[in-house]
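Taking it in order: structure first as structure tokens, then the write-up.
Of the protein chains in this complex, one is absent; all others appear in place.
Chains: A, B and C, in written order; residue numbering restarts at 1 for each.
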Amino acid sequence: MSNLSSSKYRGYEADRSKYPEMKNGKAVIDLDSHKYTKIWQGPQHPGVTGNMSVELIVNGDEIVWAKTHVGYLHRAFEKLMERRKYIQCFPLVCRICVPEPDTNEYCVSAAMEDLAGITVPEKAQWLRTLNLEMSRIGSYLMWLGGQAGSLGMGAIAQWTVGMRDFWLDLFEEMTGGRVYHMYMIPGGVRKDLPDGFKERARDLIIRTRRLLSDVENTFISNALVKSRLQGLGIITPEMVDEFGIVGPNARAAGRGYDIRINNPYVKYDELDVKMITSTVGDAYARAQLRYNDLHQSLDLVSEILDRMPEEGAIQAEMPNLVNWKIPPGQTYVKAESTRGEHGFYMVSDGSEKPRRVFARGASYTHAISVLEKLAVNISISDLAGLMVSLHTCPPEIER
Amino acid sequence: MEQLIKKIKGMVHLRAYGKQRDDLHFVTVDKAQLEMILAHLKNYEGFTHLAFLQAVDLLEEGKFRLIYMLYNYSTNVNLGVNVLIDRDNAEMNSIHKLWAHGWQYQRELHELFGIDFPDSPRVHESFVLEGWEEMPPMRRDFDTLEYSNRTFYQRPGRSTNDPAEYMKEKIYKNYPAAPVIRRDNE
Amino acid sequence: MKLKDVLSPLRVWERAAQKPWTIKDPINDRPGADNYRGFHKNDFSKCIGCGTCEEICQNDAIDIVPVEGQETVDGDSGLRPMIDYGRCCWCALCVDVCPTGSLTMSNDYTWIADDPEDYRFVPGADKTKWQDSTVGYTRSPDIQILDYNRVDMLEIKPEDRDKSFIEIVKGYNKEQAIKEAERCIQCGLCTATCPAHMDIPGYIAAIRDDDLDQALRILYETNPMPEICGRICTHKCETACALHNNGDPLAIRWLKRYIADQIPADKYQEILGTAHLVDEQLNRKVAVIGAGPAGVSAAYYLAIMGYKTKIYEALPASGGMARYGIPEYRLPYDQIDKDVEYLKTLGVEIQYNTRIGEDITLEELHREYDAVFAGTGLHLGRSTRVPGSDHSRVYFATDMLREVTLGNEIDVAENIVVIGGGNVAMDITRTLARLQNQKYGKVQVLATCLEAEEVMPADLEEIVEAREENAVIEPAWGPKEIEIKNGKITGLHVSKCLSVFDEDGRFNPRFDEEQKKFFKADMIVESIGQGMDLSYLTEEIKAELKMTPRGRIEVNDKFQSNLKWLFVGGDIIEGPDVIHGIANGYVAARGIDSYLNSK
Partner (left out) sequence: MSNKHIDEIENQMKLANESLPEKECSLFADDRPTTVGAFNKYYEGFLNWARSRSLWMLAFGTGCGATELRPLMTSRYDMSRYGIAPRPTPRQASVFVVGGYASIKTIKRIIRSYEQMQGPKYVIALGSCTINGGMYYDSYNTINRLDYYIPVDVYIAGCMPRPEALIAGFNRLKEKIRAGECEGMNEYVEKFDWYKKNQKQIIKDWNMPDYNW
């Protein structure tokens, strides 16, 4: 509630007399005073990012108190994995995040490989990199649609989500699945690229860039977007450590933390990934940063396609995966998803099943601690925009 | 990293140290010294990022292992700080004052493992469950399949066969079973 | 706010005239990709019903059910997967794991139903609109879920072994055995094929868990000769192994040997719980004729069931054909002794050098004992009856192998031809090769048989190893005449054999008389089959005993002849095969038990 005292709200000096009194640093909100209304945004609400909800207390149209409720998508993945063999975990984990399932697949396969001491062959590493980077593109396109849609620009959402569908077509060719790819099997990947894939992918990159130039015109440099997103949900550099903010949200606040650069995995150490940062920290800076990151992903995909080895094994020499036992140990494997640090902590006890698996999603703090802090003092009409600008994804919170 | 481990050794009772990768290390410390070492790591050693706080149920040993995964932005190293706590009446000191999102993990652990964190804000609030009446579900002794069969209706009409048993039934039904060894005392 | 920012969104109007993306008819215009993981198909001609798909399915979506028209035969359980689309997640692990590659996926993905009960189906049996689809996800040859590569067995190199009779195969060590055992998918198809119906998945799982005591207990449930079986079993189970469809079958035989090799004989009683057997309480006595696999097996199970058992053996040592028909480099004699010594500790007596019919008659046994089991084996040779085969330098393989085992001197010639392509022929070929090597320092032995190389009855590894030891193998030749000059054999005339069996499957070889060859030899060994010696049956018994048209003793499913007290088993019933002998002995022992209990 500390924000209440800083009365500056996007150049508009609000009348604070109707705001809650502060007592011992806590706001006193008396619902019976009829000054406040309690409303729920979600779970059945078009303005929330997925199946979650935010409990709000508003004063007029300004939010004075917010609380995130999650658990609508809790499927107990971690519990289920404890009673599944290692190989059986692999189809399960991609369901943790729908727009970007491949990061989960990579992390869980890499964690098993790390614990079992398996080295993935070169070609499979490149294919994994391609898959991960393509999934980032898909996720960013979805996000772009969401951010535009949250500001009422449904047409942009139509374009970008439509364009994502073409990327899903590529995924379908490559992996056999449209949304859930189940591609990165422990030890490698499941299939090589089909014939003519590279040409079609390059063609799609060109089409995506053409679309992005439209998005640039209609969204990034749109006066309306600027006026609504600038100054919204400012993340200060101090907050980054305090709240454990990661990914584009942290980079927009000046923290140069991109796992692809800091702790390179698969083939990112051989690729030219640039750290894109900003120092403004508001929703517009985050939007711009993601837009630039999307461009970088397109660059990376075409670079990966150029450097993709023609020949090579796609799976390491593996034991019988049905009876696969992994020696005892614990590990933490992380990867950069579009939302930030996405990691899997895995403990093995030498048996056929993992002892404990924990999926760390970037939204875990973004959608709860950070959102509850940033939502206060903004207009209720901006809440959807704020949630999308934090790129929250509820399934990775509750798993 | 060796220097840091030496330093930690000098400060607290270091129960175990393990290196998984160049950028991932694990240390195990005592419960009482945890807060101190976390504060030191955060304030002086650059481990400013708390990636997660989680628990592993060591049912056989009657313990929970808590893991505080820290990250250092300047050296790009992850350090997992392990601490063992008793499984019965599990309780741990809260770290919400060190990291503002610490309470979230503590709320989750309270709900899913039944570990209490006194003083942690909102720790008794429900997180993902609603109206849960059983034991905390992430504990090893909670059988999720049994609960699911008991609570949700499985669609009937499924039955399976063991190929070996089925073939025995079909091909060599009359083959005698292994004889009982007739011992003196029986 | 800049004016440019206000106007820039309007630039998008330049796209207004572009062709839209819309798909005209989404339901029909969009088949899944060639690699799409759509609905399942199953090729019944390949499927063996091993249930590995059920095993790997993390959603418990697959049941293995009987399907009309699918018979249960060796290596095919006759069960087929039924998939519940109320569970499936289309991960295609079942497709990737399928050892036969029968389970695949089509690229069809539309299935609408009003009734949720409809979503269970047996791909391949139930009519589906995608069953003839040619595209869709299939198992990639580049990845392995199952491990199709057998752990290499250490063998002594040909140059180190071709002069001596030391054992060639070294056996697995612990690490190798566990690694090999981990390849097993526990389908259990092998159990039905094994004549003794051993619980193969059970003891392999025990090896995997490194619980060898349990493994030994499982072995002894139906097979009391693991050392012998672990070396020379014909391992029909490995042919039925599901992994055999896409790679090396599991080394079931070597794993069995590993279990027995690891446990010293003096621990057997303790592990198997046979230390305190009932001592003559039953007061029933059983005689066993022949200390071969069938006899030993029968005696073992009779002993643990509490019968006083005595074995009569004509030769000076136990093992029967396993000792006297199989060379030492395949089955060292001390391993036979290990199995038999354990039997002796259970109180079974063995009387050697006692031939029934000469030293003691069958009637005497009948009088003295409550039941008799005869497992006398096939010790006689068979002749090709080609001209010249009555020459004194033409031998039978069985006789010669016996002589070698007995330690008698063999007059090995410089050039030898062996007629026959079975395992016995390979045994004698390789034995003679060793003897030649010892005597002359070179090998000039040639084996020839009617069958073409691909269908030679001998095990492939036997043929390969024989060639490694410099023996020559000439398949698909039929012996015509043994050339004798001045009373000495000079060689064998053969002509090309085109086929061995006629259309009806009867033995009726066809030859191409144009293609001829002459193999030089001064000694010839015939190894074209073995005959039984039933001379111990007296005339009275023979008159009463029912025989089959092929000249074998007729027995019921308990191996009981029409003389109720006489049980017969082993090679003389089933033909030459150690595991059949063991199985016969086991069943006969149970049969004797029930016969004596009902008497």
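Keep this in mind: a contact is a pair of C-beta atoms (placed from the backbone, for glycine too) under 8 Å apart; a residue touches a chain by one contact, two chains touch by 3 or more.
Note that the structure is predicted; figures quoted are calculated from it, not measured.
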item	value
Contacts of the hidden chain among displayed chains	A, B, C
Selected residue (touches chain absent from view) among C:Arg30, C:Lys129, C:Arg385 or C:Lys599	C:Arg30
Among B:Gln3, B:Asn89, B:Thr151 or B:Asn174, residue touching the chain not depicted	B:Thr151
Option touching the unshown chain, where A:Val58, A:Ala76, A:Ile261 or A:Ala313 are the choices	A:Ala76
Selected residue (touches chain absent from view) among C:Tyr109, C:Tyr148 or C:Tyr333	C:Tyr109
Hidden partner chain, residues of chain C it touches	20-23, 26-27, 30, 39, 58-61, 84-90, 109-116, 119
Where the unshown chain meets chain A, residue by residue	43-46, 50-51, 71-76, 79-80, 83, 91-92, 95, 98-99, 142, 145, 157-159, 161-162, 164-165, 168, 178-180
Contact footprint on chain B, counting only the chain that is left out	128-134, 137, 142, 144-145, 147-148, 151-155
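The rule is short, and it goes like this: only the chains that are shown with their structure count from here on.
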item	value
Result of counting contacting C-beta pairs for A-C and A-B, higher pair	A-C
Whole-Å gap between the CA centroids of chain B and chain C	47
Length of the line joining the C-alpha centres of chain A and chain B, rounded to whole Å	25
Chain A and chain C, separation of their C-alpha mean positions in angstrom	56
Multi-chain contact residues (two or more partners), chain B	none
Per-residue overlap in chain C, given as positions that touch at least 2 other chains	none
Complex contacts: residues of chain A adjacent to chain C	84-85, 87-92, 162, 169, 172-177, 180, 182, 185, 187-192, 194, 214, 217-218, 221-224, 226-227, 313-315, 318-323, 325
Residues of chain C that touch chain A when the two form their complex	1-2, 4-6, 8-9, 11-12, 15, 21, 32-37, 52, 55-56, 58, 89-93, 96-97, 105, 137, 140, 142-147, 179, 182-185, 208
Interfacial residue positions of chain B with respect to chain C in the complex	155, 157-168, 170-172, 174-176, 178-185
